[in-house]
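Encoded as structure tokens, here's the structure I'll be asking about.
Left out: one protein chain. Kept in place: all the others.
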Amino acid sequence: MRYDELPPGPITFLPICDAQRTGTWRTFKPMIDHKRCNHCFLCWKYCPEMAISTDITIDYDYCKGCGICAAECPRKAIRMVRE
Amino acid sequence: MKKMITGNRAAALGSKLARAQVVAAYPITPQTKIVESIAEMVARGEMKCKYIMVESEHSAMSACISASATGVRTFTATAAHGLALMHEVLHWAAGQRLPITMVNINRALGPPWSVWVEHTDSMSQRDTGWMQVYCESNQEVLDSVIMAYKVGERADVLLPTMICADAFYLSHTSEPVDIPEQKKVDDFLPPYKPKYKLDVDDPHGFGSLSMPHQWYMELRYQMAEAMEHAKKHIPEVEREFAEVFGRRYRAIEPYRCEDVDYVLMGMGTMADTAREAIDRLRSRGEKVGFVRLRTFRPFPVKELRALARGIDRLGVIDRSFTFGYEGPLFTEVKGALYGTPQPPEIRGYVAGLGGRDITVETIEDIYRRLSKKKWKGEEEWIGLKMEKR
Partner (left out) sequence: MTQGAKKGQQEVRKEKRPTIPTEEYVTKGHMACQGCGAVLAMRYLLKALGPRTIISTPACCWSVIHGQFPYWCLKVPVMHTAFEGTGASISGIAAALEMRGVENVNVVGFAGDGGTADIGIQSLSAAVERGEPIIYCCYDNEAYMNTGIQRSGSTPYGAWTTTTPGESWKKRPKKNMVEIMVAHEIPYAATACVAYPEDMIKKAIKAKENKPAYLHVLAPCPTGWRYPPAEGIRIGRMAVQSRTFPLYEVDHGAYRITARPRTIPVKNYLESQGRFKHLTSDAMDYIQQQVDRRWAQLEGKAGSKLK
């Protein structure tokens, strides 16, 4: 962005997902065993990064590795693996 | 139509004529009649606006900020402690580039408690990024409210304006005021249509974080540029106002400053008294004039430099003081004239704090001091009761 492209004042207009991939924050990576997964949507529901989609795939560009999905999965289908 | 009205009533009428859409205000002496007047006009259906009866001045300005960001014209009024309480968010209003207009009745800050006139309250806010004008008549208060929106709402300005009026001398004193017709004001001041606002159909974030490496400093530079644009547009608007309404205002208003050696300078209602004193002095053969400074922010450097050419001495009268240094007007005038070829000698005088009267005799006394050959180099306090044992 150039100076002459600045809006009048601090007014945001771009989505932050374009600016940073928070996946780099991770130490542990969630790995889903789709054979155990019963599509209960709990991991999708509780993910604070919105990094799990409704078809239960993880967007590793943004997953911060908090582990909530693994902790909440009733089928123990998600393992946190150190990267 | 000419009516005898107080400064408070003039301020309220100015906001009505300017079609302020949201008013959020909290009462404080001597501004209370502004909020009461607006409440009455709203209750009678004469003013189409939402009046939010907030619980503090900080909230008054906070509500105005968010309302203005939602794309409506906003107005508020306060004084002294109320202004001080909103200090934090005065910075916010300017930083978010919102053209809010506020009438500030200049009143001394306590302790000790005082409800009477002093300029320290608004002087303390001179860093906030608000434009500031100091009025000397109720007519000027009303007119300034209308002009403030016209300047502030320009896309290359987008800054708020503080219209300062002396406590009681203006707020509570009735003067003849020519109240403009609504239609004329509507033609002069079109509706506020900002490019960015809080709108579910065009979502944006307002006011978020900015990092050191980008873009905080650039946004601040942008504000400095906006003030430069204002310097250009204020006289344009003043000229246009004169064409439509027949009253002309200027950043500085010299009185009988042609062919003088000495000039006195001040702001607010002391100007009227000073002009009386100048007439008396001149009838005695003294070569002295007076200049009223109306626009304090943006500071009228160019106009002051033009005035100062060819005068020997300039006596600046401050109705405020910055402890640990000197009166702010004195400091700023000196700064503006520094580096000009052959600047006048500039002397400073502190008068009228806490509502102490500035009379014709006060001005004559100041002139006498200005005329003395020797000067200690410090600002002099006028009219103190200094008997000592």
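As written, the chain order gives the labels A and B, with residue 1 at the start of each chain.
Following the convention adopted for this analysis, a residue touches a chain if its C-beta (ideal position, glycine included) is under 8 Å from a C-beta of that chain, and two chains touch if they have at least 3 such contacts.
Source: prediction; values computed, not measured.
Note on the chain not shown: across the whole complex it touches A, B.
Only one residue from B:11, B:63, B:123 or B:291 touches the chain missing from this view: B:63. Check B:40, B:127, B:199 or B:361 against the missing chain and you find that the one touching it is B:199. Contact between chain B and the absent chain runs through residues 21-22, 24, 48-50, 52-56, 58-60, 62-72, 74, 88-89, 92, 198-200, 203-211, 215, 219. Where chain A meets the omitted chain, the residues involved are 1, 7, 10-22, 25, 38-42, 44-46, 48-51, 54, 59, 61-62, 64-68, 70-72, 74, 80.
The working rule: only the chains that are shown with their structure count from here on.
For this pair, chain A with chain B, the centres built from the Cα atoms lie 52 Å apart. Here chain B touches chain A in the complex through residues 95-97, 155, 158, 195-196, 204-208, 210, 215, 218-219, 222, 226, going by the rule given at the top. Residue ranges on chain A touching chain B, taken from their complex, read 1, 3, 6-13.
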